[in-house]
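See below for the structure under consideration.
Apart from one protein chain that is not included, each protein chain of the complex appears where it belongs.
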Amino acid sequence: MAQMMYREAVLQTLFAEMERDERVVVLGEDIVGGMGTAGGPEAIGGIWSTSVGLFGKFGKDRVIDTPISESAIVGAAAGLALAGKRPVAELMFADFIGVSLDQIWNQIGKFRYMFGGKTTCPAVIRMAYGAGFNAAAQHSQSVYALLTAMPGIKVVMPSTPADVKGLLTQAIRDDDPVIFMEHKALYGAMGEVPDGDYTIPFGHARLCRAGQDVTIVTLGLMVGLCEAVADKLAAEGIGCDVIDLRTTSPMDEEAILDSVEVTGRLVVVDESPPRCSLASDIAGLVTTRAFASLKAPPGLVTAPHTPIPFARELESQYLPSPGKIEAAVRQTLAWR
Amino acid sequence: MAQMMYREAVLQTLFAEMERDERVVVLGEDIVGGMGTAGGPEAIGGIWSTSVGLFGKFGKDRVIDTPISESAIVGAAAGLALAGKRPVAELMFADFIGVSLDQIWNQIGKFRYMFGGKTTCPAVIRMAYGAGFNAAAQHSQSVYALLTAMPGIKVVMPSTPADVKGLLTQAIRDDDPVIFMEHKALYGAMGEVPDGDYTIPFGHARLCRAGQDVTIVTLGLMVGLCEAVADKLAAEGIGCDVIDLRTTSPMDEEAILDSVEVTGRLVVVDESPPRCSLASDIAGLVTTRAFASLKAPPGLVTAPHTPIPFARELESQYLPSPGKIEAAVRQTLAWR
Amino acid sequence: MQLSREALIRAYRQMKVIREFEERLHIEIMTGEIAGFTHLYCGQEAVAVGVCEHLDHDDMIVSTHRGHGHCIAKGCDVKGMMKEIWGSAEGICNGKGGSMHIADINVGMLGANGIVGAGSPIGVGAALSAKLDGKGKVAITFSGDGACNQGTTFEAMNMAVVTKAPCIFLYENNKYSEHTGVAYSVGTQRDIASRAEGFGMKVWRGDGTDFFSVYDTMREVLDYVRAGHGPAAVEFDTERFFGHFEGDPQRYRGKGELDNIRENRDALKIFRARVAEAKLLDITVLDGIDTEVLALIDAAVDEARAAPRPTAADVLTDVYISY
Partner (left out) sequence: MQLSREALIRAYRQMKVIREFEERLHIEIMTGEIAGFTHLYCGQEAVAVGVCEHLDHDDMIVSTHRGHGHCIAKGCDVKGMMKEIWGSAEGICNGKGGSMHIADINVGMLGANGIVGAGSPIGVGAALSAKLDGKGKVAITFSGDGACNQGTTFEAMNMAVVTKAPCIFLYENNKYSEHTGVAYSVGTQRDIASRAEGFGMKVWRGDGTDFFSVYDTMREVLDYVRAGHGPAAVEFDTERFFGHFEGDPQRYRGKGELDNIRENRDALKIFRARVAEAKLLDITVLDGIDTEVLALIDAAVDEARAAPRPTAADVLTDVYISY
């Protein structure tokens, strides 16, 4: 076991997988940093420091710094994957799916099906998502609901350094296309990371807290907030299951349904806006599949149906907070 | 009242609004047709025949045929709107939001908010959506859930020629950005269209059939299927409210909730895949806001979590059908 | 024209297969039996074949919505393609893709594509893979005069130049994108190659109705790219014999335009004329091939018509490898 930051877990996993499998290729903007400058390559290593040292070790054909051309980045990953490589492309911000969506949604996510199951497209698209830095409406979004809605791509959302390693290793080895979403506000988070090689299978949620009274389903940065709320409520004798989904597509439906069968009460905590969201997806799942168990209306704690505002006061109000989560849990418990 | 086709209602509304307001400008690929050819302009008038004759009447500065550059089409609409015009851009297929999403989602949909409410962006983006022509995975999608998830844009889904006229007129006069989705399989549908000028406000659903037993919420092409099922069941004494949402953003939540309060049973019929869908959105709405009224788990009739297949047998199986809708209604009724 | 007799026969045969595949589809589609949108490649045969005759299965191509010709030229199974277009479970994509989504990675055919311009970045990726392998292989992306206006195409060109990817941007200028003329939609007027040159690539041009022009041009282009000079672009002037899609009334064509191109710009006629003129082959050999090809297409259609249909359960498979 080593203590390391979330961002270090990303870097070390990329490093390990590139060493293990020479088909692994990484590409993205400034992932080398310093190309074409007096300072020279590796002056940076990615703006999130998740690719430092890869270029020096693996060279320019496997660590490809690209122009600002996200469609071409994702498209190149698609072509590399079809040609038998294992590309890991980086979108600096998840918001840039806007300029590259076709290649994710209509290309990478559809090849296998359109081509009759006769090909694989093992591309990984990493992207930094989420709010918390007052980066405003175009650099703070949590786009996982949009991507989860799209058949053919798997969507992975690690919340801890240990999960980063296990899930990213799985993503790179997985034969299907994977979106790997790293929360910007977690990059500096420390955690224990098991030594050696391991993978975490997709579609297996993690039970972070166990309790009998309410099921809290969440993911990414929100996990920590929910754990804190669960701990606070536990002191009062209120028991919460806190489920970290880890992957939203595939999603561990059984873990959610099993828990709700016991608790009868559901709260979903989701950093995205509410419409056609993961929160409503899970509410829909539970209502259709565990209706008889449900004792109260689900509490959905989401961002509002607005773009993400800039000012500190506004952004913090925009985001789910421990206070709102706690209120939702209490409201669910108080029902009837 | 005149009888006309859905596509004619689009064309006549564009014509009428262009005559009424000289700020209205239309743009898109082949909307004139024949530019730069021996046949000359207006050889076509849009592949859906929804812009025939506009060029001859309003000229090249208001009827702008464009290269195959969807980002630039939507972006140009954004710029026209910011500059005070009323652009109506056409994406030939809704699937092409893939290559233009940024301009819809991060630009048009966010200007007003990001700029502190000090500007408007009255752009309309029309797009042909939906399956039924065996056009396969990249030309058949129903992207309304993705767009509904995005704050800042209104999403409109007419199901009849009369609604086309009222809703498109409203869309063009609305000061907010509007996505106007026309179902390919409805273009040839005939219907009565009231004469004269009228608008249908957004966020007001239409009750197509009234009944006490089950609430069926649907939209677009699915409306006709649901009406047929309701009529069949009515003959058996089963009464269905069939609600045509007309707009998914804003959505007429009250119409849905009011109906479910009476019926206690909900079926949603949605042409898109199931995850983070409009179907789950509505199930979530009803479960959180009308929990006490709900007597049975909602039935969600959607496409499966797969891309859209090509072959006739596959596509027809992929789509919601009267048989599946009827089964969902019966299952909801049979519960407990 | 240093082609062997066998090579000449092969090239002609490939062009003829494409031609008859398409002429037959044109007829069959009118009966309503075939579903979906079909874009015929007829008229452009010299390009696909003049290119692909230089390639082996480790060279990769990326195609467009008008992909039948590229697929056949690159070695996709003709009967499997016909079955696919018929929507059979035995189609090359099991009936899931249809005309716009034919692919066979094993022969280096990385997919037709319904999204105009989407293929170019994919080609760059394939080329980067080839570069990494270091065996002198290339990727070729086919684009039309319409597709060259899509942002992805431009991004791909710059990215290929920057990364020195062995990628060839091949523009088939058939003068139309749907119903719009290239003189309108490409700002540099009919000239796509000059724009590619603006991205810093060496460019070539050729006559896309003349197999020999394409073949000879491509030899140079391929030598250049295989030698490691990075990407290149090439534009072929060619013709589309049918409408944009089947059913298109083509009102944008000039009077006599179609007759003229059928008469003077027919890749098969031109091939025959040039072969006869240079006495490269006895022309009856080509007649024999014609007969063979017609039989092949007849058989392909018969088999496609009789082939098993997909079943409801097939909808749910092939989304992922591991679920």
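In this document, chain identifiers A, B and C correspond to the written order of the chains, with residue numbering beginning at 1 in each.
In this section, a contact is a pair of C-beta atoms (placed from the backbone, for glycine too) under 8 Å apart; a residue touches a chain by one contact, two chains touch by 3 or more.
From a predicted model like this one, the values you see are computed outputs, not experimental measurements.
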### Message
Could you tell me which displayed chains border the chain that was left out of the figure?
### Response
A, B, C
### Sole contact to the chain not displayed, among B:Gly79, B:Gly239 or B:Pro304
B:Gly79
### Query
Which residue among C:Arg19, C:His101, C:Lys175 or C:Arg195 touches the omitted chain?
C:Arg195
### Query
Which residue among C:Tyr12, C:Tyr41, C:Trp86 or C:Phe154 touches the omitted chain?
C:Phe154
### Full-complex contact with the absent chain, from A:Met1, A:Ala38 or A:Ala334
A:Ala38
## Note on the structure
Among the options C:Val162, C:Ala232 or C:Ile261, the absent chain makes contact with C:Val162
### Message
Just checking the interface: what residues of chain C touch the absent partner chain?
### Response
149-152, 154-155, 157-162, 184-189, 194-195, 197-201
### Residue numbers in chain B that touch the chain omitted from display
25, 61-62, 64, 66-67, 69, 71-85, 87, 102-103, 106-107, 111-120, 151-152, 154, 174-176, 202, 250
### Message
To test your reading of the contact rule: which positions on chain A touch the chain that is missing from view?
### Response
29-30, 33-40, 43-44, 47, 65-72, 95-96, 98-99, 133-139, 304-307, 309-314, 317-318
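Quick note on the criterion: only the chains that are shown with their structure count from here on.
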### Query
So what's the Cα centroid distance for chain B and chain C, whole Å?
35
### Task
Averaged over CA atoms, how far is the centre of chain A from the centre of chain B? Could you give it in whole Å?
30
### Distance between chain centroids, defined by C-alpha means - chain A, chain C (Å)
39
### Query
Residue numbers in chain A touching 2 or more other chains?
71, 102-103, 106, 113-114, 151-152
### Query
What positions in chain C touch 2 or more of the other chains?
91, 93, 95-97, 101, 113-115, 118, 151-152, 319
